[in-house]
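All protein chains but one are shown in place.
As written, the chain order gives the labels A and B, with residue 1 at the start of each chain.
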Amino acid sequence: MLSYAFHRVAYAVPIALAVSIIVFALVHVGPGDPLDAVLPDEASVQDIERLRAQYGFDKPIPVQYGLWLGRAVQGDLGISIGSGRSVLAEVVDAAQNTFILAAFAFILGFPLAIIIGALAGYFHGSWLDRFLSAISVTGISIPHYWLGMVLVVLFAVEFGNLPAMGMTPYGSDGWSFSVEHFRHLVLPLLTISAIPMAIVARVTRACVADALASEVTQALRAKGLSEVSVFLHVLRNAAPTILAVMGLEIGNLLGGSILIETIFAWPGTGFLLNEAILRRDLPVLQGAILLMALFFVTLNLIADLIQSAVDPRIQRT
Amino acid sequence: MHIKVSDMKKVLAPSATNMDAIAATPMPPNAPTYWYLVGTRLMRDPVTMFCAFLLVFVVGLALFAPWVAPADPLEVSVMNRLQPIGTDGYLLGSDRLGRDILSRILHGGRISLFMGIAPVLLAVLIGGGLGILAGYVGGMVNSAIMRTMDVFYAFPSILLAIAIAGAMGPGISNGIIALTIVFIPPMTRVAESATTQIRKFDFVEAARATTSSHLRVLRVHVVGNVAGPILVYATSMVSLSIVIASGLSFLGLGVSPPNPEWGLMLSDLRESIYGNPMVAILPGVMIFVTSVSFNLLSDGLRNAMEIRQ
Partner (left out) sequence: MKRRSIKSVIAACIAFTMAAPLTAGAESVLRIGMTVSDIPQTTGQANQGGEGHRFVALQLYDALVAWDLRQSDQAAELMPGLAESWEVDPEDPNRWIFRLRRDVTFHDGSAFNADAVIWNFDKIFDEDAPQYDSRQASQVLNRIPGVGHYEKVDDYTIAITTPTPDSQLPYQLTWFMISSPARFAEVDNDWDAFAANPSGTGPWILDRVVARQRAEMVRNEQYWDEERIPLTERLILIPIPEPTTRTAALISGQVDWIEAPPPDTIPRLQSAGMQIVTNVYPHVWPWTLSRVDDSPWNDIRVRKAANLAVDRDGLVSVLGGLATPSYGQVPREHPWYGNPEFEIRYDPEEARRLLAEAGYDRDNPVNATVLIAPSGSGQMQPLPMNEYIQSNLAAVGINIDYQVVEWTALRNISRIGAKAPESSGIHAFNHSYGTSSPFEAYTRFFHSEMVPPNGRNWGYTDIEEVDDLLDRVLTTFDLDEQSDLLAQVNEILVDDAHWLWVVHDVNPRALSPHVQGFIPPQSWYLDLTTVEVK
């Protein structure tokens, strides 16, 4: 186990490095000048050159990469061209807000999804199963940004009982656990959780259905174990896979946030990225995508380690 | 969506008994029995059949859009802006520039379906090929290919698609490239895992011993058996591809105006949601219906391939 853990962690390092190369390449491959978005209309060629040198865009790409990586390792991801603030500060700030959404989706949504999936799998083939499965399929098929808009129009505009946008009510500085804050959370939360919850539910259903049909379960039943115990046993068997998928669906939460946060003006990483893409704010793009990807790499790592700890058979060679 | 090797086995080939069942009945080279079984099972499942027909209908409409559509999807008419559903000449209403929504949905279907299916097809070819190669050859080649895929797995798919499309700029081809890149890693994994499974079976070893041509072995034994899981996974990917492609257009990447594409139409009609809500949600309904059909079809395929003893 320990040696596997060690290998797995050591293996994450070249992955992270490769990720950084891809992020950098992605962002610099695009057409257009990175400075275009920020310069005022009247910028002269001299100004452009001065800014270019200031941001280091005049150096050859591999050199820029090396410099960027060197500073990144020390925690300096550069300065946002758009706002002038440090990229790291911007991303961390925004990440905290996305984290709130993701955390609630994880804490509230995923257990619900597991329950739905487990019930559907347990009553495999019944009308309850078909009903719950229909809900799950709906969840993954719906374009969630569209769902967000529809929810806003329904609940904020037409019915008027939920806020249309924003994370915090006036007069407050950040997140706190008040009713007002929760009112702001409801619609974005529903929208962003739809797809990940549906995927988790479907996978849970498949795992539970399998485990129920397996010979081991049949043997346990034959031995006279109560249904509840069988159910728990089934869940325990399915747990590693479900955990793994949950871990991966956090990625969907992060990714889906780009579209949702813009609609709800939720000041998270998605909002930040959207603006960075529109304005071609390269330092922010590089920094934000890198951090998100690294976060994901770490998450995968932890999920793998937990999984192998729980079930030593599931070790990738 | 990306799932690990072990999870893949559980989710796609749902029971351990499945693979054993296949192995227990050694398959002669051109084995019609397995697929025949799958086919008949499929036809007995009403939901899947309904979805299949629905999809054929949608795809057909899209393919024949130029002949079926009542009007030119690009024709602007200032006088007839934002007509409601059921207006004479505008069966499903008109958009901000007075263009017929029905025609735009039909023509848009071509682009949306194309952007949904093409990347998945490409990913099946490229990813599937790489995966089969990795699984069949094993060793260093396997490591090299799979480790490269791991790097791309570090990115959540939507994020990666948006990042690539954002970097390359708007355009259908850029959108397709972005989506293909996003789908290749999971497809490779599916193919590799299935191939690795198959490779271990005795009959493959036997075939390799008797024939000198790897290609023949691949074609005859491997591809046929790997096709199943790949097909199931691919059909579920199409729905995700359509949704992500429409999301790209919604953001201003992907398809650019005035081309009709369901996601772009959703974006265009965003503002009409206050004046003409029914018209504004139509493209979303199309995306949803197509997506659901592909997903249910995928489910049906998987169920049909699940042969219990």
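Here is the rule we use: a residue touches a chain if its C-beta (ideal position, glycine included) is under 8 Å from a C-beta of that chain, and two chains touch if they have at least 3 such contacts.
Model, not experiment: these values are computed from the prediction.
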By the document's definition of touch, the residue of A:A12, A:V27, A:A94 or A:I114 touching the omitted chain is A:A94
Which one touches the absent chain: A:I142, A:L272 or A:L290? A:L272
Have a look at A:L128, A:M165 or A:V216 and name the one touching the chain we're not showing. A:M165
Considering the whole complex rather than only what is displayed, give the residues of chain A touching the chain that is not shown. 31-33, 36-45, 47, 51, 54, 82-85, 90, 93-94, 149, 152-153, 156-157, 160, 163-171, 173-174, 178-180, 262-265, 267, 271-272, 274-275, 279-280
For chain B, which residues lie in contact with the unshown chain of the complex? 76, 78, 81-82, 96-97, 169-170, 252, 256-258, 270-275
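We adopt the following convention: only the chains that are shown with their structure count from here on.
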Rounded to the nearest Å, the gap between Cα centres of chain A and chain B is 22
Quick check: in the complex, which residue numbers of chain A touch chain B? 15-16, 18-19, 22-23, 26-32, 133, 137-138, 140-143, 145-146, 149-150, 153, 157, 199, 203, 206-207, 209-210, 213-214, 240-241, 244-245, 248-249, 251-252, 254-256, 258-259, 273-274, 277-278, 285, 289, 292-294, 296-297, 300, 304, 314, 316
Contacts from chain B onto chain A in the complex sit at residues 1-7, 10-11, 14-17, 150-160, 162-164, 166-169, 239-240, 243, 246-247, 250-252, 263, 266, 270, 273-274, 277, 281, 284, 287-288, 291-292, 295-296, 299, 308
